[in-house]
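Below: one structure in C-alpha cells.
Some chains omitted; the rest stay in position.
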Amino acid sequence: MRFKKNDKLVMIGDSITDCGRNRPVGEGIGDPYGKGYVSLVDGLLKTVYPELAIRVVNMGTSGNTVRDLAERWQKDVLDLKPDWLSVMIGTNDVWRQFDQPYIPESHVYPEEYEATLDELVAKTKMRVKGIVLMTPFYLEPNRSDPMRATMDRYGEIVKRVAERHGTVFVDTQAAFDEVLAHIYPAALAWDRVHPSMAGHATLARAFLQAVGFVWQ
Amino acid sequence: MRFKKNDKLVMIGDSITDCGRNRPVGEGIGDPYGKGYVSLVDGLLKTVYPELAIRVVNMGTSGNTVRDLAERWQKDVLDLKPDWLSVMIGTNDVWRQFDQPYIPESHVYPEEYEATLDELVAKTKMRVKGIVLMTPFYLEPNRSDPMRATMDRYGEIVKRVAERHGTVFVDTQAAFDEVLAHIYPAALAWDRVHPSMAGHATLARAFLQAVGFVWQ
Amino acid sequence: MRFKKNDKLVMIGDSITDCGRNRPVGEGIGDPYGKGYVSLVDGLLKTVYPELAIRVVNMGTSGNTVRDLAERWQKDVLDLKPDWLSVMIGTNDVWRQFDQPYIPESHVYPEEYEATLDELVAKTKMRVKGIVLMTPFYLEPNRSDPMRATMDRYGEIVKRVAERHGTVFVDTQAAFDEVLAHIYPAALAWDRVHPSMAGHATLARAFLQAVGFVWQ
Amino acid sequence: MRFKKNDKLVMIGDSITDCGRNRPVGEGIGDPYGKGYVSLVDGLLKTVYPELAIRVVNMGTSGNTVRDLAERWQKDVLDLKPDWLSVMIGTNDVWRQFDQPYIPESHVYPEEYEATLDELVAKTKMRVKGIVLMTPFYLEPNRSDPMRATMDRYGEIVKRVAERHGTVFVDTQAAFDEVLAHIYPAALAWDRVHPSMAGHATLARAFLQAVGFVWQ
C-alpha cells in the first residue's frame, strides 16, 4: 500500500471526478466528496485502512479540460500541499470536438493536451510523494468509433506522460473494456461519458489496485 | 462466489438499505438502488463479475421495523421470486425505545423481533437459493451504552436465527467496530445510525466477503 | 398533398412523440403539441397550408412500447376518430433490452412487436383515410453496434407491416443516416435516442415529404 | 444556397429571436438556440445541409429595441466575427408606444429607428459576407389598426435600409399575412406579438427561402 499514515490525497479532474463535491474545497462536512469514485475511494480507504487516516480532497470541476486545470493548478493543487495527487482529465478535451464540432475554440487538441499535462506533472512531481495519472475513457466498445479512437489517442498520451515522469498509471479505459465485454454502454451511462455507480466502482477499483490497496 | 449467472438478489431492510431507491420496485432506470450499500454491492458485482449478470433489487423502506417487513413480505419479497435474499433490520426496532421512550406502541421488543424474523426466514428459505442475514448496528463504540447494548442483543438474535436456519450471516457491528477503533462516530454518521459513504462501504464489503466475492 | 381540408391527424408514439404534450389529449391551449416533431409538423402545416385547417393531435406517451400502445389504443386512437394516424413506436421495445438487460419482463421482442403492430394497423385501417408508419431509429452510425442492429430489425418489421397493409411508410433511420454521415451522434442527442431540435426537424421533414407536403 | 461550408451565422433581435437562448453566447450545450425560429433555422440547416456545417449563434435579447442593439453591437455582433448576420428588430420600438403610451422615454420613433438601423448595417456590411434584414411584424390582420399601421411603417423602413445597402430582405409581415388570411390571431399568439411554434415556422421558412434554402 503506497499511502502512509496521515497522507493527504488530492484528486483532480472534470465532472466525473466532481460529482457535486464541497466547494471551494472538496472535504469537510456533509457529503464532501460528491457521489462518484472519489467518495468510493475515501470510503474504502476508511473501511479497510482506518488506522492510516488518509485525508482525501476532491478538487474535480465539471466541464474542465486540461486547459482549465492549468489555470487553477496553483490554487487548487499546489496551495493545498498534497502528499499524493491523482489526475483524470481529457474527456471534455475530446468530447467538445464531437458534440460542438462548430465551436473550435472549445476543443483541446492532442498537442496542447500533451504539452499542458506534461508541464503540470513536471512542476508538481518534486513537491509530492507521488502522482497517479488516470486516462480519460469513453464507454463505447467499438474502437473504430471516431470519438473512441480519439479518446484512445489521449489515453496513450497520458501513458506516455506517466512513463516519462515515472508516475503511477491507471488505464481506466482498459478497466471499462472488461466490463463492456459483457454489458452494453446504455446500461452503464446514458451518454457514454457519465457512469452510473457501477462505473464509479470500476474507476475506484482501478485506482485502488494501482496504489496497492488490498481488499481483504 | 455464491451467486451464479442471472441470479436475482433482493435486498430488504430499513432506511439504511432504502437510501432513495426506485419505487415501487428498486431497480430499473435512473439511480434505482439509492445511495447506500446496495448501490455499492451492485456496482462492485458489475465491475468484478460483469459476466454473471446478477440482477439486484433494493426493497428497503425508511423507518421499517421487522413488524413492517412482515406486513409487506408477500408483495415485496415472495412475489419478486428472488434467488437470493438479504435482510438487515432492527435499527428502528431498537431506536424507537430510545428516541421515543414514551411511545411504547412504536417499540419492537426482542421476543417479537426474534419470532417475526424467524418466521419470515422459515417461510422463505425453501423458495430461494440462499438468504443473507445482516445484523443491525449502532455506531457507538461504548458497549455499555444502553442503546448499543440493546442493539448488540438484537444482533445476537440475528445470529441465532441465521444459525438455526443455516443462512449466511454478516456481523455488521463487528465490521464497524474495527473502524470505530480508529475513527470517532461523529466522523461516520451525524446520528450514529445513518452512515456516510464510508460506512456504506463497510457494509458492502462485509456483505460481499460473506458471499465469497473476490476483489482481484 | 394527401391531407384534405379539416382532416384530423392523430400522431401516437413514445417520448420522442410526446415531448411534453397536453394531457389527457394533445391539443388545445398553451403549448399543446410538446417540443418535438409533432409541433414542427403542425407549425409547417399551418404555415404552408393554412387554408386546410388540419387538426393535429399529439398522443405520444413517454416510455411506451407497442405493448403500451395496444392497451390504450381504443381510448387514445379509435375514440378520437382520426382521419389520419401516424405511429412511431419501437424505441423502448429495443432500448430496454440494452439498458435493463436483467429485467426481461420490460423487453418487447420482435415477434410480439410485429404481431401487436400488425393487429393495431389491421383493426384501424378501415376506420381512417390513411395511416403513416414511421420506423424507430437509433442515432448510432455503426450498423454492427448491437442496439443499432436490433433497431434496424424492428425498422424492417415496420416496413413489412406497412407494405402488408398498404400504409404510408417513413424510414426515419434512413433520414438520420444522411445526417449522421456528417455529424457525430453526440452533437444530435445526448443518449443517441432523444434528438435535439435538429433531429426533430429531420423527423418532421421525413414525415411531411412522405405525405406530399410541398415547402414552396 | 447563399451559405457556404463553415459559415458562421449570427442572428440578433428581441424576445422573438431570444426565446431562452444560452447566455452569454447563444450556442453550445443544452438547448442553445431557445425555442423559436432560430432553433428551427439551425435544425433545418443541419437536416438538409449537414455537410455545410453552418455555425448558428442566437444573440436575441428579450425586450430589446434598436437602441439596445446599438449599445451591445460591438460585443454581441462584431466581436463574434460572423460571416452572415440576420437582424429582426422593431417590435418593442413600436409596442411601447401602445402598451406604455404614457412613458415616452421607452418609445423609439421612426427617425431614430431608421438612423440607428442604417448606421449598424453601414458599419457592419463590409465585415461580413452578407446581412439579412427581417421586418418586425404584428399579428393583426386589420391594416388600419393603429399599431399594425405603425408596424407596417417600420417594416417599410427596414425595406428601405435593405435596399440602400443591398442586403437580403425578408418581409415577415407579408409571410404572416398569408397565414392570417385563414387563421384568427388568437390561434397564433396570445398577445399578437409572441407567436406559437406555428408562427416560428412561418418566420423560419421566410428566412430560409430568402437565403436560397431548398427543402427537397
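A, B, C and D label the chains in the order they appear, each numbered from 1.
In this text, a residue touches a chain if its C-beta (ideal position, glycine included) is under 8 Å from a C-beta of that chain, and two chains touch if they have at least 3 such contacts.
A quick note: this is a predicted structure, and the numbers were derived from the prediction, not measured.
Chemist: How many subunits, all of the same sequence, make up the entire complex in this structure file, 4 of them being shown?
Modeler: Whole-complex copy count, per this file: 8.
As a convention for this text, only the chains that are shown with their structure count from here on.
Chemist: What's the overlap between the neighbours of chain C and those of chain D?
Modeler: A
Chemist: Compared with chain A, which chain's mean CA position is the farthest off?
Modeler: Following the centroid criterion, the farthest chain would be D.
Chemist: Expressed in ° and rounded to a multiple of 5, what is the rotation angle of the C-alpha superposition of chain A on chain D?
Modeler: The C-alpha superposition of chain A onto chain D needs 90 degrees.
Chemist: Is the contact between copies chain A and chain B built from the same residues on both sides or from different ones, judged by whether over half of the numbers are shared?
Modeler: same
Chemist: When the centre of a chain is set as the mean of its C-alpha atoms, what distance in Å lies between chain B and chain D?
Modeler: Each chain reduced to its C-alpha mean, chain B and chain D end up 62 Å apart.
Chemist: Distance between chain A and chain B based on Cα centroids, please, to the nearest Å.
Modeler: Chain centres of chain A and chain B, defined by C-alpha means, are spaced 32 Å apart.
Chemist: Provide the C-alpha centroid distance between chain A and chain C, rounded to the nearest whole angstrom.
Modeler: Between these chains, centre-to-centre, one finds 41 Å.
Chemist: Where in chain C do residues touch two or more of the other chains?
Modeler: Chain C, residues with two or more chain partners: 99-101, 183.
Chemist: Make each chain a node and each touching pair an edge, then name the shape: line, ring, star, complete, other.
Modeler: other
Chemist: Mind listing each pair of touching chains for me?
Modeler: Pairs of chains that touch one another: A-B, A-C, A-D, B-C, C-D.
Chemist: If we count contacts the way the header does, which residues on chain C are in touch with chain B in the complex?
Modeler: 99-103, 106
Chemist: Touching residues of chain C toward chain A in the complex: what are they?
Modeler: Result: residues 95, 98-101, 142, 144-147, 183-184, 186-187, 190-191 of chain C touch chain A.
Chemist: Could you pull out which chain B residues touch chain A in their complex?
Modeler: Residues 31, 33, 35, 39-40, 42-44, 46-48, 50-51, 53, 178-179, 181-183, 196-202, 205, 209, 215-216.
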